[in-house]
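Once you've had a glance at the structure underneath, I'll fire off some questions.
The complex appears here without one of its protein chains, the remainder shown in place.
Per-chain numbering from 1; labels A, B and C assigned in written order.
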C-alpha cells in the first residue's frame, strides 16, 4: 500500500497552492516544504502543518519588545546562544509548530510519553484503521544486545532473518484479515452477521500497525523531545522521526538549531566527580579508574565522552 | 494465567504487614485496602500504592492554615461543596494518590491521553511481557452501534460470538508464541540463533495484551479523569477501571466524593439556549423542538437530561 | 505618561507595514488588528502578536485530515458546536495565540495562576520599571461588599473617594521617587553613591505599578481563562483584559466564539439535586427551598440561574 493515496496527494497539492498575505513572522525555507510529507520508515511520514514564530520571535520575547526586537544579526545569534547556554527556556516557548505524523503504534506509545504537547489521534474507536504495518528493512533487523538490555546488537541474517520477516508479515496480515472479518463492514458485509464493535475489534491488531496524529508543541519542548529521541540511545524506529524533524528545525529556526547542536546535542554533562577527574588530568596528574572516585561504568562513560575510549 | 502470582501475593502481604508511626494525615478506610489488587477485567487490577492528604487537607489548603484548618464537620463539608460547585480547583490539587494498574494496551492508549499525571510503565523494550491478553466476557462482546459510530449495540451471540472468541484467542496465542520464538531467550533458547531485539519483537503483540504502570495524580486531575472515564459514554473496558477507582475515592475522601457525585457526575450542563427553553417551559409556555432554537439532536439530549425522553 | 511612547508607536507601525506570502491558515479579520494595542485600564493594553490556525484548523485536527479537512460551512459549524458541547477539547488545542500585555502587578499575580501558558515577563531584576501605576476611575472605586468577602459594593464618593485617590497617587509617586533615588542611575546619578541593586530596589514599588509580558496559550486554555476571567465574579481589573481578548477571539475564530458563548459563558451547571428540582417543577409540583434538598444558598443560586430570583 502506498504511503499516500492519490486523493491525499491531491488534497495536499491543493493546500500548497493557496497563499495569503500575512503580517506575521514568516519563514520561506519552511514554507517551501509546508504540508509536504517527509517519508519515514516504510509507510510513515512527518508533515509540517503550521508554525508560529521564527528565530527573531525568540529574541523579541526575550526583550519583551514592542516591535521586532531584533538588532544586528550577530547580536541576535549571540543572544540565542546565551539563552540556550544558560537554559533560559521561556523565550523558546514563544514559537510553536504543528506536525501531522503517521507512525507505528509501538512508536506512538513511546512518543506520547512526552506530555507537554497537544495531540489529536486518528480514532480506531470511531473509524477503521488501514491495512498498513511496519516491517523493518533487512539492515535494521537487529539481534538483542547482551551487554545492554535496552539495546540492539548486530543484524540478523540468513534463515533466521527470513523466518522473522515471515512471522511478522504473516501475523500482521492475518490479524488484519480477522479484524476486517470481525468488523463485517463495507462492500463485503455478510448481512447474516452483526459485526463486532470497532472499539473492540481493534484489539486484534498488532503494535506495528500504523496510526496517525496531529502533534503540536512549542520550540522548547520540541528541543527536549529531539534531545532524547534524536539521541544515539533512542530506538531506531523513533529516531528516524526525530531526524526528519531535525531537518524541519534547521529550516525553521537556523540560529536556534545551531545553538541546540552545540550546547545540547553535542554537549556533555560532567558530574562533580567527573569534573574533578578532568581537572586532575589537566594539571598533569595521571588518573586511573581505581583512584578516580568513579565506578567502572562511569569511568568508561567519561573516557568515551572525552574521546579516549578505554 | 493467574491475575497475581503466588510470589507477588507474598510480596504484597509483606508490604501490608509493615506499619509505621506517622504525623501525616492518615485515612484508615483507605489503609485497609492499601496495596491490595482490586480485580478488573480478566487479568487486570488497580492497587492503591500511596496517598497524600484527605478531605481535611483540602480544607486546610483552602484556608492556608497553620494547623489542621478544619472546623465543625458540617462547615468542612459545606466548604468542600462550595469549592466543587464554584470550580475552585486548586485546593483539590493538594491531595495526591498513586496507583499500580494492570491493563490491556488498547486501554492504556486511551488512558495516557490524560497528560496531567506521572507514569512509569513496564518497559517491553527492556523486559519481556507476560503471556496475558484480554478476552471480553460473553456479555460484553458487543456489536457495532449503527446510530453512534463510537458506540456499542446489543451483544453478539451464537456462532458469530463463538467465532469472534476463537479468532481473538487464537491470534493472541499465536502472536505470543511467535514473540517468544523470535526472542529466543530463556530455558528453551536455541543457541544456533541470535534472537531478535526485545524492542523489535514486541511489535508482534496485539493491543489486547496486558501492560502495567505506576500512575500518580492529584485529586483534582483524578476527578477530571473519573468524570470522563466513569461516564456512560466511556468504553466499557476503561470504565471498569474508573469504577474501581471511584470506590477508592469514596474510601479516601468521602466528602469530596459526595460533592463530586452531586456537582459533576450527576450534574447537567444547560447551554444558554437550553436554559432559555427550560425557563419558557417553567413559565408554562409549550415548547417544541421546532420553536426551541435547538437542533434535533440537542433537543433530544436536553429532553433526555430533563427526564422527558422524546 | 502615555500608554505607548512615540518610539513604540513607530515600531508597531513598522511591523504592521511588512507583509509576506504564506501558505498557512490566515485570518484577515485578526490581521487587521495585528500588533495594535487595544487599550485597557489607564495605562495598559493587549496586543495580538501572532496566531496559529483558525476555525478550520479545529475541524482539520478533529478529522486528522490530509488537506483542509473542512466540508460545508454548516457542517463545520455543527462539528465545532458538537466538540464544545461534549467537551472534546483536544482539537481546540491545535490553535495558538500570542499576546503582549501591559497590566498592573496585582492583576499579573491573578493572571499567572493559569499555568498552562507560556510567559516572558519584563524583568525588574534586569531592567528599570517605568513610572506607570494604576489608579481606578471614579466609577470603579468600590466599597467592600458586606455580603460577599470577595466582592465589591457601591462606589465611594465625596471626600472618602477623594482621600483614597490622594493616598493611592501620593504613595505610588513617593514609592517611585524613592525607587529612582535608591537606584541612583542615569543622568541624575550621584557619583558619591553606589546605588542599590535593581533586584532589591524594585521591592519598594507597590502592586499597582505596571508590568508587561508576552503571553501565549492555545485556544482551549484561552477559553478556560476567559470563562473564569470574563465572568461576572472576576475582579473588574482583570475582567477588562478578558473582555478585550474576547473581542480578539471573535475576530480570530468566530464559530468557536459563538459555541463558547452558548455552551460555556451563557451556560448553567445544574447539580444532581438542582436537576431533580427542575424536573419536579416541570411536572407541575410546587417546590420550595424547604423541600428541595438544597441549602438556602444553593436554592438562591438555582432560582437566579432559572431567572426566578427569590
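Operating definition for what follows: a contact is a pair of C-beta atoms (placed from the backbone, for glycine too) under 8 Å apart; a residue touches a chain by one contact, two chains touch by 3 or more.
Everything numeric in this text was worked out from a predicted model, so none of it was measured.
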{"item": "Listed residues C:14, C:29, C:112 or C:310, member touching the removed chain", "value": "C:112"}
{"item": "Touching residue (missing chain; options C:18, C:75 or C:160)", "value": "C:160"}
{"item": "Where the missing chain touches chain C, by residue", "value": "104-106, 108-109, 112-113, 115-116, 119, 121, 123, 125-127, 134, 136, 141-145, 149-154, 156, 160, 164, 167-168, 171-172, 174-175, 178, 181-183, 185, 193-200, 202-208, 235"}
{"item": "Residues in chain B touching the chain absent from view", "value": "4, 8, 11-12, 14-16, 18-26, 31, 34-35, 49-53, 57, 60-62, 64-68, 90-91, 93-94, 96, 98, 100, 118-122, 212-214, 216, 218"}
{"item": "Residues of chain A (touch criterion as defined above) contacting the omitted chain", "value": "78, 85, 87, 90, 113, 228, 261-263, 265-275, 278-279, 281-282, 295, 298, 301, 305-308"}
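We adopt the following convention: only the chains that are shown with their structure count from here on.
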{"item": "Chain A-chain B separation of Cα centroids, rounded to whole Å", "value": "29"}
{"item": "Chain C: positions in contact with at least two other chains", "value": "90"}
